[in-house]
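All protein chains of the complex are present and in place, except for one that has been dropped.
Take a look at chain A:
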């Protein structure tokens, strides 16, 4: 892996996690996001590909790690092109290239997520 370059370095750093363990109980939003760990997540990236995998980790900058991910890409430039897929395993999606992020959930959970959009 490349050496860290800036504060938006996508490598997650867990150095303070122990000391912060007590503080983070505070935020309900963090608690809500924590519940989504191990749910299936679909992330779109800026070049038009999608990655579908198990939500594994996220850091403050918003860099996401997915487990057992599958890459979906269209085989043509046209919008209605068919997609091909391949397994890519454990991946790190830096926040800079993430264009969308969806989580698989039941209808009622969707409502609670949507309420945040207002």
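The rule is simple: contacts are C-beta pairs under 8 Å (C-beta built on N, C-alpha and C of every residue); 3 or more make two chains touch, one makes a residue touch a chain; residues count from 1.
Everything that follows uses one rule, which is that contacts and distances are computed from a predicted model.
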| item | value |
| --- | --- |
| Omitted chain (choose from "N-alpha-acetyltransferase 35, NatC auxiliary subunit", "E2 ubiquitin-conjugating enzyme", "DNA-directed RNA polymerase III subunit RPC9" or "UV-stimulated scaffold protein A C-terminal domain-containing protein") - UniProt protein name | "N-alpha-acetyltransferase 35, NatC auxiliary subunit" |
| Positions on chain A where the hidden chain makes contact | 1-2, 10-17, 20, 23-24, 26-27, 29-30, 32-34, 36-38, 40-42, 44-52, 56-62, 65, 71-77, 79, 81-84, 86-107, 109-110, 113-114, 116-117 |
